[in-house]
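All protein chains but one are shown in place.
Chain lettering (A, B and C) follows the sequence in which the chains are written, and residue indices restart at 1 in each chain.
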Amino acid sequence: METLLTTDVLRESFSRIVAKLEASAEELNELDAVLGDGDLGVTMVRGARSVQAELASLPDDVGLALLRCAQAFTKISGSTLGTLLATGLMSAAKATKGRRAVPWSEISSLLAGATAMMSSRGQGQLGDKTILDSLDAARAATEGLETPDALIAAANAAVASAIERFRDQPSRQGRARIFGEKSVGQDDPGMVAFKRILEGLL
Amino acid sequence: METLLTTDVLRESFSRIVAKLEASAEELNELDAVLGDGDLGVTMVRGARSVQAELASLPDDVGLALLRCAQAFTKISGSTLGTLLATGLMSAAKATKGRRAVPWSEISSLLAGATAMMSSRGQGQLGDKTILDSLDAARAATEGLETPDALIAAANAAVASAIERFRDQPSRQGRARIFGEKSVGQDDPGMVAFKRILEGLL
Amino acid sequence: MKKILNEPFAYVDEMLVGLCAAHPQYFKQIGPEGRVIVRPDGPVKGKVGIVSGGGSGHLPVFTGYVGKGLLDACAIGEVFSSPSVDQMADAIRAANSGAGVLRLYGNYGGDNMNFDMAGEMVEMEDIQTTTVRVADDVASASLQEQSKRRGVAGLVYSYKIAGAKADSGANLQEVTAVAQKAALACRSIGVALTPCTVPAVGKPTFQIGEDEMEIGMGIHGEPGVRRGPLRRADAVCEEMLSLLLTDLPLRSGDRISVLVNSLGATPPEELYIIYRFLSQRLADLGVHIVMPWVGRYATSMEMAGLSITFCKLDAELEALLKAPCDSPFLRV
Partner (left out) sequence: MKKILNEPFAYVDEMLVGLCAAHPQYFKQIGPEGRVIVRPDGPVKGKVGIVSGGGSGHLPVFTGYVGKGLLDACAIGEVFSSPSVDQMADAIRAANSGAGVLRLYGNYGGDNMNFDMAGEMVEMEDIQTTTVRVADDVASASLQEQSKRRGVAGLVYSYKIAGAKADSGANLQEVTAVAQKAALACRSIGVALTPCTVPAVGKPTFQIGEDEMEIGMGIHGEPGVRRGPLRRADAVCEEMLSLLLTDLPLRSGDRISVLVNSLGATPPEELYIIYRFLSQRLADLGVHIVMPWVGRYATSMEMAGLSITFCKLDAELEALLKAPCDSPFLRV
């Protein structure tokens, strides 16, 4: 990995994420079928492919590149997580606009900004057992870290333990919420989806 | 019975018919349930009651009295046999209009006229296994007879054997027709209804 | 099938009270049993009256088409049963402003007999009447026996066209002639997916397998021409189209109106899927579609299925079809 986050790094990272999500589609659909409408794998793959189509032509401005990735997600229709991920990417885009290289040490605060904007977009709170809890675990674990390898390893471990921690809590947001106590013991599909994204970067 | 058919005779005859039909309602509904929509008993009872309400005020003109009886049937709604009986009564009304007494020997030709008008109204033919076949059997059996007792006895016997004769033929008219071969072995509800009317007069 | 009702025997009466309460500017109940629905502003002076009638359970047929440019009065029976002769006679009387009355209704035995008899009754009161029976269901008899066919959704075209003619000031013979022309210009075919339940009977009108459809079934569950597995929309439509075209051949340049009608439960989404295919096929044949109708025009309560009606137009029929009319269920 390079010493700074550039559009080239983005390009390479997204390619690996796409591959991982294609491989995880079935698993994510099945998780979402238990607590929702079973389309999460489809959503992630369609979103990832939509981003992939943009990769070759991404601008060097990291912020504008992230904006294009966000817009790629807004093209695909309608599942919640697609829109939330677009929102998170948009937040990161705003924070990095005008720069061709971003220090790795900013990742934690980019995650914080994305989580905040996604929370406001979806009216979800930390602790609701959603992707927000995965993001927040990653944010906490990456604070102060300055190399990509360290960041990814820390985030991965933190998200894994967040998933374990939330497994035995009920879902409080999205379609899963209406299952109430029946969601206890089930992993939240969105939390797992973020884990697979990180695994793509390992 | 009197020696001539007068409005008083009509009055007394209809009262007995009403009583007999009330007693036969269940049976007729059940017969119609097999080959139709199961409302024949209801139709006959409602028609009979509607006639009964007119009896006290029937005019002495036999034709006008029969017209009132026909109109009583047109008031009740909608099943086939109600309309056909109104048609038959209307035919007899036209043939006897202006007379206060009608010789019994005319009964056979009144039946013939009623059957013809009912056939034209409902587009039914003799042999279709409908009430028309009961009426025609009664017409044939009563030809030349001049006393009410003889008439009723002959009509009753003739209709009974018509019912037996048609039992093993398929229905060719009305709702029963769509049952096709399944109607074989079943008595036609309209034919039976006319038998019960005659039995009321026995 | 579940129904929201009170007494099954009060179904029709309560329905009519609600109908007239919801649309008092359109519908008024008259007659001893309230089973005649008329325009509150009728009879229209000098205009030929048009009456119809039949059993309940087919809304908007029949009462829903009482209105300006449509029917003047309607007699309405129990669910799937003919109104009484007296009710029909009352409807004729209410529609008569002196210019005579057309009896315009679907070809069913009970309705035929009762309307004939009602006509004879009002003739004695010097009301001039004529009859046109709509017999548009190609599945119910061969073209050679066209007059024996059942009347289904084609009725709506006859109402619309005869109503416009009467509004134009035409006399009884002219209104009758154009109603007859419209009736003969229509062909319909249905497909049923599920039965419905007559409230007073309480059980479905027929049985059909979970994956079956019946092409040509009548709106009271009368047997159709073919029962088989439910096929794709395009295949169902193609089969119905070919039955219609065999009966009413169409040439490039012909102008027709098309009605894609839900029998009740089938939602408009599915009707539009059918209309998409149908309009493409007709365009391929060079046939021009004028003023299509897609929706619920002649139903059987909660029956699932649909019907397709073609009305072949000439200049006169097309102009009358496009003339204004106004009821809560049909406005042009």
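One rule holds in what follows: a residue touches a chain if its C-beta (ideal position, glycine included) is under 8 Å from a C-beta of that chain, and two chains touch if they have at least 3 such contacts.
As the structure is a prediction and not an experimental result, all values here were calculated from the model.
When the full complex is examined, the chain removed from view is found to touch A, C.
Considering the whole complex, the residue from C:V51, C:L271 or C:V287 that touches the absent chain is C:L271.
Of C:E120, C:D234 or C:D254, it is C:D234 that touches the chain left out of the display. Although one chain is not drawn, the whole complex shows that of A:T80, A:T96, A:T115 or A:Q186 it is A:T80 that touches it. For chain C, the residues touching the absent chain in the complete assembly are 1-6, 11, 14-19, 21-22, 56-57, 59-60, 64, 191, 193-194, 210-211, 213, 230, 232-234, 236, 260, 264-277, 279, 292, 294, 296, 299, 301-302, 304, 306, 331.
Where chain A meets the omitted chain, the residues involved are 37, 71, 74-80, 82-84, 86-87, 90, 121-123, 174, 178.
Just so we're on the same page, only the chains that are shown with their structure count from here on.
In terms of inter-chain touching, the protein chains here follow a pattern that is not a line, ring, star or complete graph.
Averaging Cα coordinates per chain places chain A and chain B 84 Å apart.
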